[in-house]
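As you look at this complex, bear in mind that one protein chain is not there, while each of the others sits in place.
Showing subunit A:
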Amino acid sequence: MALKMVKGSIDRMFDKNLQDLVRGIRNHKEDEAKYISQCIDEIKQELKQDNIAVKANAVCKLTYLQMLGYDISWAAFNIIEVMSASKFTFKRIGYLAASQCFHEGTDVIMLTTNQIRKDLSSPNQYDTGVALTGLSCFVTPDLARDLANDIMTLMSHTKPYIRKKAVLIMYKVFLKYPESLRPAFPRLKEKLEDPDPGVQSAAVNVICELARRNPKNYLSLAPLFFKLMTSSTNNWVLIKIIKLFGALTPLEPRLGKKLIEPLTNLIHSTSAMSLLYECVNTVIAVLISLSSGMPNHSASIQLCVQKLRILIEDSDQNLKYLGLLAMSKILKTHPKSVQSHKDLILQCLDDKDESIRLRALDLLYGMVSKKNLMEIVKKLMIHVDKAEGTTYRDELLTKIIDICSQSNYQYITNFEWYISILVELTRLEGTRHGHLIAAQMLDVAIRVKAIRKFAVSQMAMLLDNAHLIASNTQRNGICEVLYAAAWICGEFSEHLEEANQTLEAMLRPKVTTLPGHIQAVYVQNMVKLYASILQQKEQAGEKEAAQEITQLMIERLPQFVQSADLEVQERASCILQLIKYIQKLQVKEVPVAEEVIALFAGELNPVAPKAQKKVPVPEGLDLDAWINEPPSDSESEDEKPKTIFHDEEQRHSKPRHPEMDEEELARRREARKQEQANNPFYIKSSPSPQKRYQDTPGVEHIPVVQIDLSVPLKVPGMPMSDQYVKLEEERRHKQKLEKDKKKKKQKKEKRGKHHRHNSLHTESEEDIAPAHHVDIITEEMPENALPSDEDDKDPNDPYKALDIDLDKPLADSEKLPVQRHRNAEALKTPESEVPPVEKKSKKPKKKEKKHKEKEKDKGKKKEKEKKVVEEEEEEKKEEDLDFWLSTAPPPGSAAQPQEEEEEDEGKKSSKHKKKKHKKEKEEKSKDKKKSKKKHHHSEEEMAESVQNGTLDDEPLPPMSSYRLLAENPYIKTTYDIQGNLQNDSQVTVSVIFENKSTSFLKSMELNVLDSLNTKMLRPEGSSVHDGIPVPFQLPPGISNEAQFVFTLQSIVMAQKLKGTLSFIVKNDEGSTHEKLDFKLHFSCASYLITTPCYSDAFAKLLESGDLHMSSIKVDGISISFQHLLAKICFHHHFSVVERVDSCASMYSRSIQGHHVCLLVKKGENSVSIDGKCSDPTLLSNLLDEMKETLSKC
């Protein structure tokens, strides 16, 4: 009691938390809704309070209520408040609520942009993480556009936890803001090789998701993925990659060839079923893409089928299901190899699991042949009888019809059998698919002429037994078959033997209970029947009987006249009048039959479903053109009629599309006739049977099965279609015997000669001749129909926007929108020459105002150049892939095709001598591109690594890594050297040439005196004294950048190379030849590549003891520690591993793999740097360089 009181008071003091809410709901089972609405009122009160903890608690409760189905969008603003709380605890609650209930329509979502940006750059990785997670659920196009750049920066975060989230969310950003794909893609690609497996997996995930929608854009990544596939051990990654390859192979069959071997190896080696299954799936995709022509792949198919059989036979239902699923894919291209497992699949039809039964059914669809169709359908019919649950039975029914009707009834040899199957199916109760059966009946009766007689007799029987079908339920769909039955009996009434009886059946009062559209068909077809009976009787001279039948019609038709259905009523009253008129004539003994029958003369041909669409637009007809001038919006209402009238007058003067003259019409008519004459399927003009069957020997002699037409619908014991199976077997047997006889004769005649050929021949199933002269009429198409089949593309596909060519280099206009700091000082740095593709540029822009016009020029020029590069690169890309694909997979060593490729590179160039020059160029552009990329990269990383290490937001001073190379009155050159990660003995020197004069500079050529250690990479065939032409010319005031590759042997020492730049100065006075000497200084730092390192790896490295140590101390340092670190990062290509107060550890790597570790400590006025490196010389040189840099501070 006392406790309860305490509880009450505390409850009032402290608000309900989530647990209390849940508890409360559980205790108010009877009046839950009331209790919750009470709680929502409380929550509303809590949200009004200022205390953020209270608010967060309220939002937390709301999130729970949202799960129960309550709309909480009214609290969106409060959720944002909680999201912006400083404490992680609350922030997380806020973001969770937002992710559950925010969407594109939430209007307050635009208020979150800055908050999210702040959280993304939070020093606490979990703040960032929670923001990314939340954003992934509610990102909108606006948010994606505004935050794309921030997220992209996070992709290179030092913490893998953030990196993987940032990588993953990029997919959502791409979807909402497709423009971001191209600028972000290079970095995404980089992440495929991230040291952290989680990040790697995320990148694979994103690229696979992208590639699934637009695979062709990602073909160029195939080599990279291939490498990953052969090296990765993470099954998640492997599965994704293998699935991706499955999507890529249809586009590039050669890729498939390369894949087969590693995949088969994986199939043999892996123990993970999921991986095995995906491998099999992709091998199947490969085999499909290779299709035929590769006989040696039958082993792979066998392997797949065999593995799948193991899966299907497994006791685990999941594996069984997947096995069947994959089997159905093989079936499409290699039906033979699956057909041998028919037993297994039929067995699966008996499985207790419906999913498995449905899968097995799918398989059966592809497995039928002329031989086994009847047998399979018989089995299915048994299942139909046994099946419980309408869904599965309906599925069976549709499958039976699908199986039989597939590819234009290809496998049906006996249509009487098929009709009887259809009739049997009408006995199904409560099926939804009556219309399907009806459609089949109609289709078969119309298109197979020979079957009409039989079909009509069966349909007459159906009509006679209509009460059985329609009686039990009005709602079931099976009465639809009566629609077909009535139509067939009417249309083909000449085949009807007891037309009177059928007519009477159709006139039964019970018919009026059928749905309207069926009654309408009844009424219409009664008249057809009536007409043919009339004709019969008149011809036989039985006038009395003719009048009787007319009388019958007149007596019974009024029941339809009274129908509530408009269609029925209209037709019935019309026909009633007609028949009354006929009766009058009959009384006068005027023969009328001929005229009545003329009402229904002519035959209907089936029309293809897409026929209308395929009618080509005639020449000169513009469907989009206005027939009348559209009334313009600006005109006022009352003026309108006048204008239209006015327009009409004008229109006569306007050229309308030319009317067809008589000649043209006649010509077309002639053409049409010609075509109809040539069309074997056009009944009227060519009633000859199909060629295929003419050729079959012995068809004429096969006795058409005679059927006792009085067989009642329900035979006790054996269903009717079974008889056909037996009859068919007999027939085939007979046929075979006959053939064998013939063959024996032949054998006697031509002994031995065709022996083998003949024995093979008997096995072929094509030999089974159909029981009827089957004339399957194909559907009609309009003349001149276009053969195109592109009807099924959805223009609103959200993934279409992501169909972007990723291999093209970026244009300036494509860079991501960046939030820029307004920087007052407009320092002109050569840096800005490099197209700022994707970085958060803190550097000031160029003097835009001054040089606006010039800039324009430059832009044009740049674009031109870019185009050239683009083309080259595209070529290169293609060639690269081609090359990669053309090399046969090295047997047994699939793990290192990449290295081989690189080795082969050299060989290739010597092989293709013709392409030599081109190739050189390509290589250069390749290097160029690489180095460019690297360039940005390092800069960014510099900025980031510093940011991550520090908490203060001091702006960094603008820095440039470009140093002056040489200068004279005409030209100024600056340069920067970047290591090449792909090649351990190459660096790229980027040189910016700036034309300072008012003249035009052209024919620039750069030459360097090679040293033993360092050489400029020249095109093959040129001597060491030849210069390299600069690939552009410079108009006055313009600058541009060119790249040169140098090879090195040792990198432990700094190098200096002497060189000259020669160029021609052209101005109004004429042109002069000029020279500029320079010294190219390769500092040791230029051999370093900014490489992120994690503190644990860093610690291990230091502990390893393989490193040599050295240290320096510099006095008189006045700049802040952060700036100092930034300088080291930027100029010496280091990254900060960790920073504690005024002490930081830094790391970098040389292109030849030397590790360099630094410990930087700042004293009062001095800085001491302790370095450790695998090479002592390199270290001491590096430290000397650093000393120089720092002493300048």
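Operating definition for what follows: a contact is a pair of C-beta atoms (placed from the backbone, for glycine too) under 8 Å apart; a residue touches a chain by one contact, two chains touch by 3 or more; residues count from 1.
Convention: contacts and distances are computed from a predicted model.
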Task: Just go with whichever of "Small ribosomal subunit protein uS10m", "Proteasome subunit beta", "AP complex mu/sigma subunit domain-containing protein" or "DNA helicase" UniProt uses as the name of the absent chain.
output: "AP complex mu/sigma subunit domain-containing protein"
Task: May I ask which residue of A:E30, A:D50, A:D71 or A:E589 touches the chain that does not appear here?
output: A:D71
Field: Sole contact to the chain not displayed, among A:Y35, A:W236, A:F600 or A:F1000
entry: A:W236
Statement: Out of A:Q317, A:Q501 or A:S1022, only one touches the absent chain, namely A:Q317
Task: Over the whole complex, note the residues of subunit A touching the chain we left out.
output: 3-4, 6-7, 10-11, 13-14, 17-20, 22-23, 26-27, 53, 60, 63-64, 66-71, 87-89, 92-93, 96, 100, 103-104, 124, 126, 129-130, 132-133, 136-137, 139, 161, 164-165, 168-169, 171-172, 198, 201-202, 205-206, 208-209, 212, 234-236, 239, 243, 272-274, 277-278, 317-318, 320-322, 352-356, 358
